[in-house]
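Below you'll find the structure I mean.
Only one protein chain is missing; all other protein chains are in place.
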Amino acid sequence: MDYMIWLNGEYIPRGEAKISMLDRGFRLGDVVFDTSRTFDGKVFRLRDHLDRLYRSLQFVRIDPGMTIDEMEQTTLQVVARNEAQRSKDGDDYMITQIVTRGEGGSRGDAVARANVSIWIDPMGFERYAPLYETGAHVVITKTRSYSSDQLDPKVKHYSRLNFVMADLEAADVDPDAFPLLLDADGNITESIGANFMVVSNGVLKTPVDRSTLQGVSRMTLMELAEQLGIPTEEADLQPYDVYTADEAFLCSTPYCLLPVGRVDNRQIGSEVPGPIAKQLLAAWSEKVGLEIVDQMATRARA
Amino acid sequence: MDYMIWLNGEYIPRGEAKISMLDRGFRLGDVVFDTSRTFDGKVFRLRDHLDRLYRSLQFVRIDPGMTIDEMEQTTLQVVARNEAQRSKDGDDYMITQIVTRGEGGSRGDAVARANVSIWIDPMGFERYAPLYETGAHVVITKTRSYSSDQLDPKVKHYSRLNFVMADLEAADVDPDAFPLLLDADGNITESIGANFMVVSNGVLKTPVDRSTLQGVSRMTLMELAEQLGIPTEEADLQPYDVYTADEAFLCSTPYCLLPVGRVDNRQIGSEVPGPIAKQLLAAWSEKVGLEIVDQMATRARA
Amino acid sequence: MDYMIWLNGEYIPRGEAKISMLDRGFRLGDVVFDTSRTFDGKVFRLRDHLDRLYRSLQFVRIDPGMTIDEMEQTTLQVVARNEAQRSKDGDDYMITQIVTRGEGGSRGDAVARANVSIWIDPMGFERYAPLYETGAHVVITKTRSYSSDQLDPKVKHYSRLNFVMADLEAADVDPDAFPLLLDADGNITESIGANFMVVSNGVLKTPVDRSTLQGVSRMTLMELAEQLGIPTEEADLQPYDVYTADEAFLCSTPYCLLPVGRVDNRQIGSEVPGPIAKQLLAAWSEKVGLEIVDQMATRARA
Amino acid sequence: MDYMIWLNGEYIPRGEAKISMLDRGFRLGDVVFDTSRTFDGKVFRLRDHLDRLYRSLQFVRIDPGMTIDEMEQTTLQVVARNEAQRSKDGDDYMITQIVTRGEGGSRGDAVARANVSIWIDPMGFERYAPLYETGAHVVITKTRSYSSDQLDPKVKHYSRLNFVMADLEAADVDPDAFPLLLDADGNITESIGANFMVVSNGVLKTPVDRSTLQGVSRMTLMELAEQLGIPTEEADLQPYDVYTADEAFLCSTPYCLLPVGRVDNRQIGSEVPGPIAKQLLAAWSEKVGLEIVDQMATRARA
Amino acid sequence: MDYMIWLNGEYIPRGEAKISMLDRGFRLGDVVFDTSRTFDGKVFRLRDHLDRLYRSLQFVRIDPGMTIDEMEQTTLQVVARNEAQRSKDGDDYMITQIVTRGEGGSRGDAVARANVSIWIDPMGFERYAPLYETGAHVVITKTRSYSSDQLDPKVKHYSRLNFVMADLEAADVDPDAFPLLLDADGNITESIGANFMVVSNGVLKTPVDRSTLQGVSRMTLMELAEQLGIPTEEADLQPYDVYTADEAFLCSTPYCLLPVGRVDNRQIGSEVPGPIAKQLLAAWSEKVGLEIVDQMATRARA
Partner (left out) sequence: MDYMIWLNGEYIPRGEAKISMLDRGFRLGDVVFDTSRTFDGKVFRLRDHLDRLYRSLQFVRIDPGMTIDEMEQTTLQVVARNEAQRSKDGDDYMITQIVTRGEGGSRGDAVARANVSIWIDPMGFERYAPLYETGAHVVITKTRSYSSDQLDPKVKHYSRLNFVMADLEAADVDPDAFPLLLDADGNITESIGANFMVVSNGVLKTPVDRSTLQGVSRMTLMELAEQLGIPTEEADLQPYDVYTADEAFLCSTPYCLLPVGRVDNRQIGSEVPGPIAKQLLAAWSEKVGLEIVDQMATRARA
């Protein structure tokens, strides 16, 4: 049975939710969103995600017709509405707010009225779980991230055909590979919906946010590292820094931290996950009261 | 009454056509399209538009599940299906093929099946008709076009949140203005769904296609100019070339050629439309057997 | 009655000071300068301003024919010479050293002899005073700052026709707006003769000096912030960081700190000035023994 | 005795013409100009120069308060006024229109009133004359030309501190060298107030005008080449194209065509001037009824 | 038995030719070269290749100690010296001049004396021959070509570690693939030692030489196309132009023209070689009196 999603005030089975093909979100990519996840049914850092959603809205000048508090309350209602089914399965899920500008124009009288929906999506643990043993294969693609004078990567939006191209290019090298994009100057940015980190000489490094999403998982890992006494750094990184790193990992809402085993067919580090990755995963698991990797393995087999 | 659109083999009233919010076209901008128009009910240069659509598909590696011949036949059927209503009103319209990659993934077994639709959309003559007397106001925006190593502007797609931003920026200067975007190097590219042309010392100039759509209206105007003995040139143009032009115009499927009267609050040329624009509009009108500007004025009042 | 300015050793009424139209400063933009201000008649951080002037001179290889100590003494003499008039009005003013390479060539025998003048200019409080209630409107322009391989923005010079263009572009959006320029990569740089700062999550951030003047007001605010325990950061900032900031302000010699209320028609923060701005203005006022905003209001009405 | 220049309607001896140091032309580089020359007292292509001046004015939005026809008439009056002295010496000179925005602001009531002057300047034949035997030494500098999104090089203005820097860099290599600047992408642009041309395999090539002034001498040479059956090309050129050229030359109003003998200490071609240069100089001399190189040699000795 | 190569005046069996590991050619990449080939023992366009070699020498300021005429004569002697063996096998080969700056410094007394050698190398037909049936697979790499302000691609040199990286990246996608590099702006440049061409709508297009070698095969194909009445164009091309081309091919000295069947896993055109490629191969074969593809097939089996 399907989860119920919330669409402009109505609850609808997830598989039946549709949008008008005249909506600007579809016709112009005029849409922003944000995605959090649950741990044992509790939404993790929801307010941080909503703060970022409202920053995206401020950037694109869409008025969602709801305050951030209302958005938070509604999100929690959607969670409550689906809790029975979730707890029956012992599952967790992604929860996503999507706001399009709606049908109509962007100016004057004809201005569109925002189309707001709140989604529950599966985690996709099947893809990730095996990678905690082998490590993910990452491929740096020729397709680049947008620059901030085109469309700032800190905005979370769906105009992502360049991500799709990068994904296909990574698959040309290895059908299981994850793409990693560079910015216009050749610096590492991010993967699709995931930030990227390396460990070199004991320092945890991640790209500056000039060309990446301000990831909540990224922020969580940086905070955990500081609590663990691991030095951290935001810096411009190049492929060299990735190829020669001691450890590398992706970080994203569904899996928190995903260890990388190879980049462009070069082996990274000597074990998967590496020692820092293990520490971070343990700390995060403790924080949320749930063994992150175990859950992934268990649910992937379910 | 609504026109009927074609969606994966079914006819549906235009206002009721919806797409799953799980479709990759909505969630990832994984969608391409193309748009032609009718003149007195006959589709103009349909095959040129479909050639470009199939170039877009080749670029993004979506298999539409239809040959270009089938797409052409189906498009003409949609036209036939709506002809009664169109001719009753004496109207013309835009006709658009939209192909999303569908629901699912981009790799292996889980690969999505394309979602194909063929649309009839109104022309929007109301906005354009008055501008044949005053000239459009064009504003060069700070938001830039994507570069080809991010997402080639020759592909016709919907990942256009940067166009939306540019549109809002133009409106900040003048609520009626049209945006004109620069490429990463500061050369003129295009407006939203419209190419741009200037006339200087009797030469018709338009940006090279490194950073613009290969517009069919643009191609038509270049051909007409050559037939009229007007020299033409594809070149890198900068704002200087636009501010100091003798004439400037937008060209796009719904209006063919739209004269520009001001750019960034500088007056362009001394009459609207300028002499070359008039020649081109006359030649195009003759080619399609219909007074383009008159129809726009008539329909705008309707 | 006019203030007296100093021109190559002579005192001249300000409105009568002229320069040969053959001077390289006029004909080639071959001129650097620096500007400080008085607080209750005392010049603020004069030596820091003169250090920067002599860095500009070192960069452009103009020999002013005076040591930095002589320039300091002469500046203070100009101040003394005008003190009677200033104190009569209870006013303050800007004091500017201008050094052109003079008439002649840049090489060999024909080398020009520097033309040095020291100026007293009014503050322009009338423009700024009302903005402490409404906040300034800032518009990010399409015209960009020069890059360091063209003309380093850390040099303080008069080759500023690009600033004039940016100013006109800002006025196209709002006749009262201040322009804010981006560098070649799309990072925030500066306004005309003013640095730019934002506050986000309690951190005071300002662009690195790769593309901005090393402002003395900027330096003063960073020092005051550190004394107040406000964390500070020099970083690459993009328009996103400005649109989503909690506070934003311009800083420049005449007004110290000018609160920003809107950027590109997006409201910034919820009050003007914001809480950090207020703290900084109070600390600066205390430092100079004069209520900065009050003086501005009083003098603007005078 | 000095030539008389025209300044806002008055005639003044050239050496005495001054401008207020408060003028925006001095304080902000808010000024454009254009320069033509006489051949035996007759101004060469004055209207082409004034067309370019009015394009500069249109770009920077300065209203000179005179129509182009009035500017042409006034220029010719200045010529007439100085003809007695010129013909006495058998000399020729440069004639320059300078338009600053004046004193005041760029917006609203306070808007400045343009400051217009028309100048007669000596040619500087002494520097050029010997180079028709040895060839000029050109040095490609590290200082670059501005990009069009900063300040379009097609506008003729005085914000040229980067030219001054480039001039000093060239002199570091050779006190007699002329600088040649690259654009942001490393393509050849122009020297100070001079375009640049090469001949390779019989083809006359010059940079496109994306990063150079639209020189009237450049235009004249291209037209003469076409009349002489020499193929011409506007193209992106790199230092390689210059180092390996058969001939190279500068072109500018005072000297028309100046042969280059060395670039970055590499010898160019095998004779100075090269065969194409000689043809062009001869054709130009015939056109103006005066041996260009002979006059230069004669006047340089005078 | 080995061919004999020429090394600073001596003949040595090819496999035994060595260079001091202190030579600047090895230690600094301070070396240029050029490569031509024989058709039935006759060197093709040797003078064009040597002209390019001497342009490379002019660029890098190496004095080879031989005039171009001496280099030509010596090359022909090497050919004569090896003719017996070549004609015995009915083979053809590559002939390469290599000039290093030698041992020592680049300045003053210590300046090195050039090290000159002339090489005979096998064609490598085995790799190419099968591709006339299947078409080559080309992969556009993330590693880019150098820009002209770093090291002009028109110079033929051995500082090619970036080519090696690109080659490995192409092999990551397909062990048999050829790399194709982009310039800093994302335009198509060249493969390793090979230019690249596409045919679109009957027009033969190849990148401008801003970022590519001025290939002699490229020049030959352009000339043949003109003789055959096929329109040609040098232009900035992007991956879109390659993916959507009707035909594509590599061109290089050993194989003249090599048809491309796939680019980035997209099929190009509908037959291999395409119709224009066939015409060009036939014309070239006629020109050199030898069936190019047949020879390749025959020799590959030998």
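In this document, chain identifiers A, B, C, D and E correspond to the written order of the chains, with residue numbering beginning at 1 in each.
By our rule, a contact is a pair of C-beta atoms (placed from the backbone, for glycine too) under 8 Å apart; a residue touches a chain by one contact, two chains touch by 3 or more.
Values in this document were obtained by computation on a predicted structure and should not be read as measured data.
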Contact list for the unshown chain, restricted to visible chains: A, C, D, E
Candidates D:T134, D:Q227 or D:N265 - the one touching the absent chain: D:N265
Among E:R45, E:R86 or E:R160, the residue in touch with the chain that has been omitted: E:R160
Residue in contact with the excluded chain [from E:M4, E:V60 or E:L180]: E:V60
Candidates D:I98, D:L182 or D:L221 - the one touching the absent chain: D:L182
Which of E:M66, E:M94, E:L168 or E:M219 contacts the chain that the document leaves out: E:L168
Sole contact to the chain not displayed, among A:N187, A:T206, A:T220 or A:Q295: A:N187
Positions on chain E where the hidden chain makes contact: 14-15, 17-22, 24-31, 60-61, 98, 101, 106-108, 117, 119, 142-147, 149-151, 155, 157-165, 167-168, 171, 175, 184
Missing-partner contacts on chain D, residue numbers: 139-142, 169, 172-173, 182, 264-265
Chain C residues touching the omitted chain (full complex): 55, 58-59, 61, 147-149, 152, 154-155, 184-185, 208, 210
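Everything that follows uses one rule, which is that only the chains that are shown with their structure count from here on.
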Pair from D-E, C-D or A-E with over half of its contact pairs in common with B-D: D-E
Rounded Å distance between chain A and chain B, as computed from the means of their C-alpha atoms: 34
Intercentroid distance (Cα basis), chain E paired with chain B, Å: 43
Multi-partner residues of chain C (each touching 2 or more other chains): 142, 182, 265
Chain pairs that touch, as defined at the top of this document: A-B, A-C, A-E, B-C, B-D, B-E, C-D, D-E
